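A protein chain is absent from this complex, but the other protein chains hold their places.
We just call them A, B and C in the order they show up, numbering each chain from 1.
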């Protein structure tokens, strides 16, 4: 069930260029949260910002009862959000969407592939997989050196490859080049989140593997009522899915991206 | 000349019910300010509050280089303004309008009559008159006891009568009843600011005296460019005045109120 | 304080209902609060067949509002009757069906399909759709087309018909009079104002559909003006909408002449906005000296037509 809550900002930190990490407290049922779910954040009044902003849950800390979000400042809403102070409260809908179905699948070795602001939800996913005894190899891609974050967090969970578009840090190129280069094919599931172009490339390259992708779309309600965020299904039924409710996580090739 | 400046909030104090006093620093030429002038305050972004809010200058302190404004919270704009913190900056146009022409007239004994949020500009006026050796008698009216402010400030400058509509403090009734009751007719100029009804009653009652009134109107630009704030002149010329530029102070009976 | 009001087909506990397209078929919001609190519910548009609607992106944020180009996505009238209305029948709340189509015949067929259910108490005719037969002219911008589609729908409808007026017209009063002449039982107004946003990086309109409908507080002054103008000339009941976010806004609509209101876009900002407004309305009415909702209706006019319920 989705709740509308005021969460308190516990920490606020800049972790890369234009990239902010917030720790939020106040949601009691954090053990309900599935990796891949998001929160829908009110960033201002109806006059300033009519629409909420969807941001993935990047981590959950059961002991402190906090969640972590990581976002990049790309426009007016994330800019405002980046200016919250510790102690301030954020009006959010939590938890939204359907996450990675890690309890419904049997997996031994997972390949996690993230790009840019698609990286955050994969961190909580990777942690949960490791907690279930799954071996996790991760590939995380960024535009450039300054934009890299959470490398050590992922490295603590297993092999981690970092790529940058311009080669200013880690490997140069795309996440897909790493898969080729290191012949990474020993995983039984892949999990990916990032820009549409990347998701397309990954889905293509790994079409013989089982996998899940998480996709983005501009949202209205964020709860499944307005049909803003639909995506056609990849079958003959003329069907569609709502990214905010049925997604943002889908089986690779379940929907048309 | 009008300046657009960011003034720093030096003090912020609630001085009566819904009534806030701010001290602002940052305008160098405060000796230019004439009693009766106002500042035009930006209270939010174009989305939140397209129009600035006009607030009178209630006092000027040459030694600290600060000005004082006093305003009542009556709507969304003054509500937002009441929430500024000390140290924050306010974007203002300063100084606006034409004040009381105290250097162009010869006056020995002044009667100052203020009502509600019309009281603030009269305080700096009274101080300036006293500084010029003028005797000042003041009558200040409020709705009720909780709303009264600046009584002692006025009392320090001369005789001060306080009236409340409901008689919960000072005299019961209207400012005009005091004039009758105490046969106050020994002044040579009156100066009044307050709600239109009060200004009409005062102007009527004191029509045989010289006097000045300060009037309000919803404003757009605040600098004389948009014709939002006009008032017809009280003569046969079909003329008009702009309250933001030619006013807010006018000779009693100069304009139609 | 009484918030009740009676409109053709609708016994309203209070004058607040979610607007069509902003509340789906109620399921998601039923997880958040008890739908029986609402005055009524206007459900998402129904067309004859299922429609997928426009490509994404379908929404964009604008100053004090948003643009949408959903494109009437819906499962089709029969699926709505079979799969959605029975769920809503669990709640003690009147349901208004929103009827759309590309031809007069489609409107009529959707209306006729609805006659087999007793789970709707009124219909809202969404005449902002382009008429494909007339080369894409909107039913809602041409009085004669609007009158004709109203008349034809009224012939087959088993419940009162409210016609939803588009604000994208030179003369809103002429439109209101035309649908009155066509036999409308009431008006709902306003639908969205056609708008566009540019995506500077992509060098093209941001919405895949290029244009979209502007809604939210940005359009409230347009809605108030149109309701006020129509109320001066037409005696039909009006369900007002366009930019409502608070109980103060609701009062503004009542004063302008609306008999009840719908809340659309604000549901996205605050999914509890409808119950919040219902809770605050008595305080606001009282603050301004009104004894009930009906006491406030049309009070912003010196002289105006009033809708007198036939009781």
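Keep in mind that, in the parts below, contacts are C-beta pairs under 8 Å (C-beta built on N, C-alpha and C of every residue); 3 or more make two chains touch, one makes a residue touch a chain.
Keep in mind that this is a model prediction, so the values were computed, not measured.
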Absent-chain contact - pick from B:25, B:49, B:109 or B:135: B:49
Contact with the hidden chain (one of C:251, C:273 or C:293): C:251
Contact set of chain C toward the excluded chain (per top definition): 62-65, 67, 141-142, 168-171, 193-198, 200-201, 203-205, 210-212, 214, 216-222, 224-225, 228, 243, 248, 251-252, 255-256, 288, 299-302
Contacts of chain A with the absent chain, listed as residue ranges: 46-47
Contacts of chain B with the absent chain, listed as residue ranges: 1-2, 4, 42, 46-52, 77, 93, 217-232, 238, 240, 245
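What we mean here is this: only the chains that are shown with their structure count from here on.
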Distance between the centres, which are taken as Cα means, of chain B and chain A, whole angstrom: 56
Touching two or more other chains - residue numbers and ranges from chain A: 47-48
Two or more partner chains touched - positions in chain C: 63-64
